[in-house]
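Only one protein chain is missing; all other protein chains are in place.
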Amino acid sequence: MNELDIYAKQGFGNSSGFGARPALLIVDFVIGFTDPEHFGGGNILSAVANTKTLLAAARAHSLPIAYTRIVYADHQADKGIFCLKAKGLEKFTEHAPLGQIVTELAPEPRELIVRKSQPSAFFGTSLAAWLISKAVDTVIVTGCTTSGCVRASVVDSMSHNFRTIVARDGVGDRALGPHQANLFDIEQKYADLWTCAEIATHLQALNQARES
Amino acid sequence: MNELDIYAKQGFGNSSGFGARPALLIVDFVIGFTDPEHFGGGNILSAVANTKTLLAAARAHSLPIAYTRIVYADHQADKGIFCLKAKGLEKFTEHAPLGQIVTELAPEPRELIVRKSQPSAFFGTSLAAWLISKAVDTVIVTGCTTSGCVRASVVDSMSHNFRTIVARDGVGDRALGPHQANLFDIEQKYADLWTCAEIATHLQALNQARES
Amino acid sequence: MNELDIYAKQGFGNSSGFGARPALLIVDFVIGFTDPEHFGGGNILSAVANTKTLLAAARAHSLPIAYTRIVYADHQADKGIFCLKAKGLEKFTEHAPLGQIVTELAPEPRELIVRKSQPSAFFGTSLAAWLISKAVDTVIVTGCTTSGCVRASVVDSMSHNFRTIVARDGVGDRALGPHQANLFDIEQKYADLWTCAEIATHLQALNQARES
Partner (left out) sequence: MNELDIYAKQGFGNSSGFGARPALLIVDFVIGFTDPEHFGGGNILSAVANTKTLLAAARAHSLPIAYTRIVYADHQADKGIFCLKAKGLEKFTEHAPLGQIVTELAPEPRELIVRKSQPSAFFGTSLAAWLISKAVDTVIVTGCTTSGCVRASVVDSMSHNFRTIVARDGVGDRALGPHQANLFDIEQKYADLWTCAEIATHLQALNQARES
């Protein structure tokens, strides 16, 4: 019995659905995570390009939009275990060029920037409270890396009981094996996978349903 | 360039080390997660057997010991998104036989049982506060599944800045592909991998250092 | 300048309002917190009586309803700092008569019981995630004590960005000075104060607005 069969037999892999009040969460699309000389590479640049299209759709439909950045204190006051495992992470300080959101996805005023120092966008941040303030029931996730901060954010989004949609072509990773393996886990247990184009079409439909 | 090379080049895969005050966390070794007719299978039973030996060592050295169980309310008051993705999870109620810790690893009085309803042992629980009360600096993790509740618990343990040690032969999964893929991610980014025997030997050494 | 004037001059004491999707949270109305021989006394019994009426209204309008209990492990595995400050708290174990919800407010199936070991109903629990799953935007709080677990729960409810309504005659305390002092702080900074009767009338109005 192959893996998909085992998961299907045990009851995994069902859809948790797309709710009525979505938000868009863009994880760690910063310069240092798109550049292969730092933590980037693989299919990350194409995930940025796909996210750019989705971001335009999200803005057109007035979705709440949040971006995460990894930000450590200038003098390493908050350097922790994560910086031991991944050397160089502590260089993502407030003003370091590496830590700035890529220009293709530059945030607009009133969009939220979440500073975080751990993999999950929810850990040690007020993201969950902000989503509550916007009455969000569904979190659409793009970003990088699939096997790192995206995966951790998706698990926490689901754990908070937000329906979670991962843009399968809007998330990327420096290496394709972990990218695929994590999409498998995510789809089986935590979130539904859609393409950016499918999500944009659905946002349009949601909007029309609301207006009629 | 293969995956290991990419990760090595970018600075991942370093050791975060083993601290001075470890605790043992045993994730979801309950009947329904060891039985292949429910959510078990794969190498889970051998992980239970290895954990049994490690548990004896942890008790011999008076480590704080915690076990997690998935527990949902009897009338599904708290059935959430996770139960949509994984059908049947809501059957793990307080008194359901499926949800009881396996007899090989029966908790003793004064060991902590953590009831949880999400993947991570830390989410919506007082595990972190309990570890603080015990002055723990290192969390040793065994349990199942590697690609699910173990992975989520390890990410949160590291995010809380506990040095985290995953017993590579004390964690198991229903399918080996996700098991291996998640051990890769864990070792590269979140925790160090040791065997149960290596951990037991190290506990002995820690104890001798303390006594001398 | 008296206290109210100082607070008014500095911009405190405004209303945060009553939203569209309320839930009812009943904090620690258990036998040991109503009995003056244990942790009860003062105006707690009258707060229970007023809550009973409000609970009937909440059920009539199908609000999500949650109750908290303080529950420590049978063998004190999780006895922490709170039990040092307040001796005897650790006696509130799962099956101790002291720790059972008072019969006047007996929960029905499908209503949520939240086990907690700290003052706030949100700390180390999945209450926030449950409220998200019910699309709640407003938390109505009754319970005891005003100066303890109610206050802590209200601060956390507001911090999660739930509009918070405290039933001023549905919360009680063993001593009236702290009760009044905490209602002052709550009204100035965290929540709006309504009577149980005003809340019940408003629920009726919300329901009619929804139906028409």
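First chain written, first letter: the chains are A, B and C, and each begins at residue 1.
The criterion applied here is as follows: a residue touches a chain if its C-beta (ideal position, glycine included) is under 8 Å from a C-beta of that chain, and two chains touch if they have at least 3 such contacts.
Note that this is a predicted model, so its numbers are computed, not measured.
Trainee: What are the shown chains in contact with the chain that isn't displayed?
Mentor: Its contacts among the visible chains are A, B, C.
Trainee: Identify the residue among B:F18, B:W130 or B:Y190 that touches the chain left out of the display.
Mentor: If we include the chain that is not displayed, B:W130 is the one touching it.
Trainee: If the hidden chain were put back, which of C:P22, C:P64 or C:G80 would touch it?
Mentor: C:G80
Trainee: Of the residues A:L112, A:V136 or A:A181, I need the one that contacts the missing chain.
Mentor: Answer from the full complex: A:L112 touches the omitted chain.
Trainee: Could you pull out which residues of chain B are in touch with the chain that's been left out?
Mentor: Considering the whole complex, chain B reaches the absent chain at 128-133, 135, 137, 159-162.
Trainee: Mind listing the chain A residues that contact the chain we can't see here?
Mentor: Within chain A, the residues touching the omitted chain are 73-78, 80-81, 109-113, 115, 117-118, 123-126, 129-130, 133.
Trainee: Considering the whole complex rather than only what is displayed, give the residues of chain C touching the chain that is not shown.
Mentor: Touch set of chain C with respect to the missing chain: 3, 6-7, 10-17, 38-39, 41-42, 80-82, 84-88, 118-120, 123-124, 147-148, 151-152, 155-156, 158-159, 161-164, 174-175, 177-178, 181-182, 184-185, 188-191.
Everything below uses one rule, namely that only the chains that are shown with their structure count from here on.
Trainee: Going by the touch rule set out above, what shape does the chain contact graph take here: line, ring, star, complete or other?
Mentor: Looks like everything touches everything, fully connected.
Trainee: Which chain is most remote from chain A in terms of Cα centres?
Mentor: Max centre-to-centre separation from chain A belongs to C.
Trainee: Report the inter-chain centroid distance for chain A and chain C in whole angstrom, where each centroid is the mean of the CA atoms.
Mentor: 35
Trainee: Could you grab the centroid distance between chain A and chain B? Build each centroid from C-alpha atoms only and quote it in angstrom.
Mentor: About 25 Å separates the centre of chain A from that of chain B.
Trainee: Any chance you could list the residues of chain B touching two or more other chains?
Mentor: Residues 80-81, 118, 123-124 of chain B each touch two or more of the other chains.
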